[in-house]
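All protein chains but one are shown in place.
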Amino acid sequence: MFDVDTASQALGIELVEAERGRAVARMAVRQAMVNGHDIAHGGYVFLLADTAFACACNSHGPVTVAAAAEITFVAAARRGDLLVATAAERTTFGRNGIYDVTVHRSTQAGAEVVAEFRGHSRIVEQPGPAG
Amino acid sequence: MFDVDTASQALGIELVEAERGRAVARMAVRQAMVNGHDIAHGGYVFLLADTAFACACNSHGPVTVAAAAEITFVAAARRGDLLVATAAERTTFGRNGIYDVTVHRSTQAGAEVVAEFRGHSRIVEQPGPAG
Amino acid sequence: MFDVDTASQALGIELVEAERGRAVARMAVRQAMVNGHDIAHGGYVFLLADTAFACACNSHGPVTVAAAAEITFVAAARRGDLLVATAAERTTFGRNGIYDVTVHRSTQAGAEVVAEFRGHSRIVEQPGPAG
Partner (left out) sequence: MFDVDTASQALGIELVEAERGRAVARMAVRQAMVNGHDIAHGGYVFLLADTAFACACNSHGPVTVAAAAEITFVAAARRGDLLVATAAERTTFGRNGIYDVTVHRSTQAGAEVVAEFRGHSRIVEQPGPAG
């Protein structure tokens, strides 16, 4: 349940930790993810945040999908940056959940926020006895 | 100005058309974009929508970036699907713009909406005379 | 089904038209809705947009509620402005719907957009035969 899916693995996304309602994932910004100015395409930052969100909302057991998400791009990420996405559950109600994800990168001056993401999850099925 | 960036090209995203405030881009869902159930990772759907948005908001000339975006996942996209993202300007004010992007896929029954995306753009510089 | 609710009536909101998936509502900006600079509190602009959204998404019959909404404030509304909110269905899927609402005001130079709103609806019950 806590594995990062194949699509995320192909981008080099690693799951660093995961516990109930929480997950941390990281990804290095590769050549294929940047434009001519070495700035990462925002879509890859979204992908990283979305992966951390998926791991966090599925950490409770029932199969849960992303229903919607909002992302605000705070600062540019550049080729070679190691991005870390930290997802935390904000609230759950019925089959729905809200998760906040902050993506940051390390700099000499400390951690800098790259993006803020809010994901809306929905439980789609209850797993059976065999899981 | 209307070229899809390298990061998008690497995913096989093609720009089908672009005019002032409008753009259409398409992408086939590849093996590397799906999970074990052949469902596309939502992040790739976002990437396609975000690319169409970027082409539309940059079609006016000044260099414009994505400041924020919201996406609602309407239906699952599957391996082999050809996804088409259509971006249209909704309004502009000052250096800001709002663009709506619909992502759909073709089915035997017609076009089916896969995702609805709203992008918020911001002009970051005015190109110079040679720009 | 098409009546504006009591809470909206108390603000002077009028429903101008409503048809399947679409609604237009209007409201004058009153003294009680503005701050010391005669600028309308954004919450009242939201209330107007939300009312048009509710009328549009309930126009299909089944009782439908607002599950979520995003609003972007484009320009300030002032005391005495007549605001008009136009809601249109963007897509529906299962029990869910997405509606876009534009709020504008009339000026001597023509209509000016005050806010863009996107509402997410959810059907909560099917009305019975008498419903």
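Annotations
Should a chain be cited, it is by its letter among A, B and C, assigned in written order, with residues numbered from 1 in that chain.
Definition applied: a contact is a pair of C-beta atoms (placed from the backbone, for glycine too) under 8 Å apart; a residue touches a chain by one contact, two chains touch by 3 or more.
This structure is a prediction, so every number in the text was calculated from the model and none was measured.
Interface note for the absent chain: among C:Ala28, C:Ala66, C:Ala88 or C:Val113, the touching residue is C:Ala66.
Within the whole complex, the absent chain has one touching residue among B:Asp50, B:Glu70 or B:Glu116, and that is B:Glu70. One chain is missing from the display, and on subunit C it is touched by residues 5-8, 10, 32-36, 40-44, 46-47, 50-51, 65-73.
Take subunit A: the residues that touch the chain left off the picture are 70, 72, 74-75, 90-91, 93, 98, 100, 102, 113, 116, 118, 120. Hidden from this view is one chain, which touches subunit B at 68, 70, 120.
What we mean here is this: only the chains that are shown with their structure count from here on.
Between the CA-based centres of subunit A and subunit C the separation comes to 33 Å, rounded to the whole angstrom. Centre-to-centre separation of subunit B and subunit C, using mean CA positions: 28 Å.
Subunit B has its Cα centroid 20 Å from the Cα centroid of subunit A. Residue positions 68, 70 of subunit A are each in touch with at least two other chains.
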